[in-house]
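I have a structure here, written as structure tokens, and I will follow up with some questions on it.
One chain of protein is taken out of this complex; the other chains stay put.
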Amino acid sequence: MEFILSIIFLFLTISSTIIILKPFINRNDQDDK
Amino acid sequence: MKLDLLLTMYGMIYVKKLKFISLFNIFILAILCSCILPVENSEKDLYIQLEKEIMCPVCDGQTLDQSQSLIAEDMKNTIKEKILQGYNKEEVKNYFIARYGESIIAYPKVEGFNIFAYLIPILGLIFSLLIFGFYIRKQKLG
Partner (left out) sequence: MNNFGFYIMILGLILSLHSSLFFFLGQIKNKKVFIISAQKSFYLVILMVIISSFSLIYSFLTNDFANVYVANHSSLDMNRALTLVAFYSGNEGSLLYILLVHVILSGIMYKFAPNNIKNKLNFSCSILAVITSFYLFVMIFFANPFQISEFIPNDGKGINPLLRHPGMYIHPPLLMSGLASISIPFVLCQGSLFDNSNSNQWHTILRVWCLFSWAVLGTGLLIGAWWAYTILGWGGYWGWDPIENVGLMPWLVLTALIHSIMVEERRGIFRLWNIILISLTFVLALLGTFINRGGPVVSVHSFAASTLGFLFLIFMIVMTFYSVISIIYNYKNLTNNENKIESYLSREASLLLNNILLVVSSLIILWGVIFPVVSILFNDTEISVSAPYFDKTAGPIFLFIIILMGIGPILSWRKTTKKAVIIRLLPSIIITTLIGLYLYISGIKEFFPFVSFISIFFVMTIIIREWIGGTKSRMSNSYNPIPSFINMIVSNRGRNGGYVVHIAILALAFGVVGTKFYDERLDVNISVSEEIEFKGYSILFKETTQEFIGENSITKAHFEISKVSNPNKINNITAMHSYYPNYNQISVRSGISSTPVEDLYIIPKDFIDENNMTIRVAINPLAWWIWLSGPILILGTLITLWPNKMKRN
């Protein structure tokens, strides 16, 4: 059980990081206001 | 005129020269005075009145009236005993003050610094109404 939870936690952490960093990666395609 | 009769019944005297705002002020004063008038129904049992004015010493800020702890019930019985022994309201209160201190009474006595408990609200109300009056007058003139 603890193992599954730690995997879930890892998943959440990594995907959150990707989600919040993604706009910066796509930055060059976007105009700043 | 009917209007005169009506307003008289409210205790206000309607004089044609008086502005509305003055009538309003009189009414305000009347309500303020009602704070000072003894509001309690003196026909009500003394012990009920006392229960509402005496705190339960261990009940986290409740009056005896609000609390049903054993200590509160004890004190309520004591109140009844004292009344049967002929104590009046003040004497019962003093009895408890002697045992528990001033904090056994549910409101501050009007003496010393504690006058400010009542003074600040009254002054605050009057002051804010004055500001209201001046503000509107300034707006009208400006």
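Per-chain numbering from 1; labels A and B assigned in written order.
Here is the rule we use: a residue touches a chain if its C-beta (ideal position, glycine included) is under 8 Å from a C-beta of that chain, and two chains touch if they have at least 3 such contacts.
Bear in mind the structure is a predicted one, so any value in this text is a computation, not a measurement.
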item: Displayed chains contacted by the hidden chain, counting the whole assembly; value: A, B
item: Touching residues (missing chain, whole complex) on chain A; value: 1-2, 5-6, 8-9, 12-13, 16, 19-24, 26-27, 30-33
item: On chain B, residues whose C-beta touches the chain left out of the figure; value: 2-3, 6, 9, 20-21, 28, 31-32, 34-35, 37, 39, 41, 44-45, 47-48, 52-53, 55, 59-63, 65-68, 73, 80, 101-109, 112-114, 117-118, 120-121, 124-125, 128-129, 131-132, 135-136, 139-140, 142
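Here is the rule we go by: only the chains that are shown with their structure count from here on.
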item: Between chain A and chain B, centroid-to-centroid distance (C-alpha), Å; value: 61
